[in-house]
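The structure under discussion appears below in the form of structure tokens.
Every protein chain but one is kept in place in this view of the complex.
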């Protein structure tokens, strides 16, 4: 029986894989056991954040040496989902999701899949929605997750428009501005997940709904986008009979960026009581925390004006990650969290999602 | 008997005094009753943050019209302590501290005082430490607070070095770089408070300790600095026999930027139970929250590396305010908080302080 | 006969009017002689740049004291066109355009006019285009400029969308995002100038052309926008029989951000030979320099990729002002220049305009 294990590792800079190298050299982990990597690097999280690509290149070089395979082949098979931006108390780190032999049944399963390459003009279009939905289904199949109801969380890394990649003969992209282009890609991936999981009506005009009808959303999707990937990389977590019991996973929607009760509830549901902060012993069992949120586009939070959307000097997502990261880190007592802005159609408008993985 | 009352008011931009104007015009509040103003504006919080001066100018024009006094005279008497920077979920606002007639005794007292003008070369020197200590004592006397032990909190607005104000014939300042100059001024004001309150030995070489010996600090000082003031403006809160019962104040040190338990404890001690978030009814009684914190200069928080101090694009204090603001706002369920970075000698190293005022 | 005179004055910070106060107190200049103010403050130049409003408030307070008039009345009559952003070698300053008695005829004339208040939903619409065109005509009439062909330059300060000013019952604005909203307002004002000057066909659908058809533009418009104004403030310069000879003005389009030959040509045409840099004696005669430019939205300049449009940390207009300011300042040998980004429909696409005023 396969069993999922998590290794949350620090990085001293975006090309620092020393902690993983040590595990591989010690034989604690084999390169061939690695299913996916999800992490935070210390770039600005925007279009011109190259720390994600730098980490990915460095990671695949390391794994290539250990697996005896070409780095390019590994990069085409192992999702490497990085989110840039460790504002405030957040700490650069990455979690290695590996699959090892285990005993028992009905545990937490992981499945991964890659969509075909997505050309720039398909980003934020129905073609991307459909491609992501199909890729989610493929990842479920790989994991042996039978029903959408058994899926707990879908993490996607979607391509961002790279203006330099546009050729004159190509169709125009949905938006050529950096921020909106990234947002459309995240939105299409989110509704692709929602479609695969049955959270939105199959007959809805999802392309028209993107960044427009925020009543349509997924409560189980976490999406990042970046120029370092050229297709939609999907990681699905859920319950499947063929998996040995491993980490515990709890996922909760966030109503807004102040939803401390939901955050505490997610930790507690994962077996890590937050009253209000994790006890040190429980903190040691923290496997991985994924959080999505967004600057409320209506300009206020619980009636109070925020300034995230009109700041010429500081990107809205940098604002948001700092604040939401500070809140979740206070509960966890730990800044090694995956907190990502841009939660379009990932949870209710102005809100988002939290997923907590706890080791046994 | 005087009684302290608090009005926490929103601002639509740094020159928006409409909410206060409405109170003055309705007669709810008289301009002559105003003891001090403490607020957050939406600038960057640094040397070139002019939103603080803009608010102050606008405020004094309004009060001048209502009090029939010159704005300059009011500005020289009413402390106006503004901190720039409403990163993340923080919301621009200001709290008016007013003194009205009341009944009873032993309530929360307010006292204010201004130091003589502080020339640039005295910033971060023993002269500023001593001036602040003397001004704290004057504010205590004004409030009728008999003993340092009865002081709960001292808020100071200290001058920042304005390079354009330096004349060739003047002594060199302690530092002419923007960030360090502001830090030295905050540090000197903090140890000035500590000296007045007996928190540091009277014989210590405090000038030598500034930004160097972080074992010396005050647990009751909250300091901001800015170029919009030319002397140290001091507001002291504490218990005094001659004051009618008014708001409740609880002050707690923060051990680090993740100290959620201390934050919850401060709200609860002020009569606003945080379990983990304030109930809506209690939220309505929230009078004012003042928070200080800092990016830990050792580069890690609870063993995890943070990136606040080496970010070329985002100022460390903007990082910090976003994170700590997000955490406290999650507990309060409200972003209208005074959260300020640069907590040198204001609480333990890497930590800070929280003060919660609750209305009855 | 009226004669135009220019005073270019330094500011130590956005509320520093000491240089103007000295002129007024010395009697060198009377407050009632002031026709318009055009200047640069040191904010970020974006939606949340409050240095412009702070300067304006401070200026009108000073002029009110000297003119014996209410500051609000002066602000409604004297255009105060400020552009935020003194990146790189640019220096905060302002030019006072005053009208004094003189002799002779056919000199440089100034005319000013204000449009009616422009509500948010009219920004970037035909209504704003028409309002600006009418206001340009009114300013020409005030100056006694008979024909559009005699107009040399039109400087406009147009309102920017202030999200907090939107009321639920109002029509939706053209864009509610900060950057695009400012761009639409500048674009509409530019084509309003072009319409009044006959540079675009009267029958063109100008609303449809905004930020879309860049073949339509004015070669004599310089537009800034900001939340500190609520109507379109217009200053027109041109030749008129009823004006005594005063400063010399030369205006040239810029083909792109590297158009050094055009820059040199403008200085030389104004009587300040640039070969390549102004001689010190000529530099002393420099009256005012206005420059508009923009980050080429096609992503390249003369075939080389630029990175201004995809930088998450640094606003495109801050990028542009720094570069174009550095270039023009090198020619002038002086950083006290009005350089402003966002040259939509103000000169050819990717280019802009330079206007040089030289004193005799």
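List of remarks:
Going in written order, the chains are labelled A, B and C, and every chain counts its residues from 1.
The criterion applied here is as follows: a residue touches a chain if its C-beta (ideal position, glycine included) is under 8 Å from a C-beta of that chain, and two chains touch if they have at least 3 such contacts.
In this text, all values refer to a predicted model and were calculated from it rather than measured experimentally.
Considering the whole complex, the residue from C:3, C:93 or C:292 that touches the absent chain is C:93. Contact with the chain that does not appear here is found for just one residue of C:12, C:100 or C:146, C:12. Contact with the undisplayed chain is limited, among A:75, A:158 or A:227, to A:227.
By the touch definition given at the top, subunit C reaches the unshown chain through residues 10, 12, 42, 44, 86-93, 257-261, 263-264, 274-277, 301-302, 304-308, 313-314, 318-320, 322-327, 329-331, 333-336. Residues of subunit A in touch with the missing chain: 12-15, 42-43, 48, 50-51, 53-54, 57-58, 61, 162, 164-165, 227, 313-314.
In the full complex, the hidden chain is touched by subunit B at residues 44-49, 163-164, 177-178, 299, 305, 307, 309-313, 315, 318.
By our rule, only the chains that are shown with their structure count from here on.
Distances from each chain's CA mean to the overall CA mean are smallest for chain B. The geometric centre of subunit B is 39 Å away from that of subunit C, both derived from CA atoms. Centre-to-centre separation of subunit A and subunit C, using mean CA positions: 46 Å. Each of the following residues of subunit B touches two or more other chains: 12, 42, 313-314.
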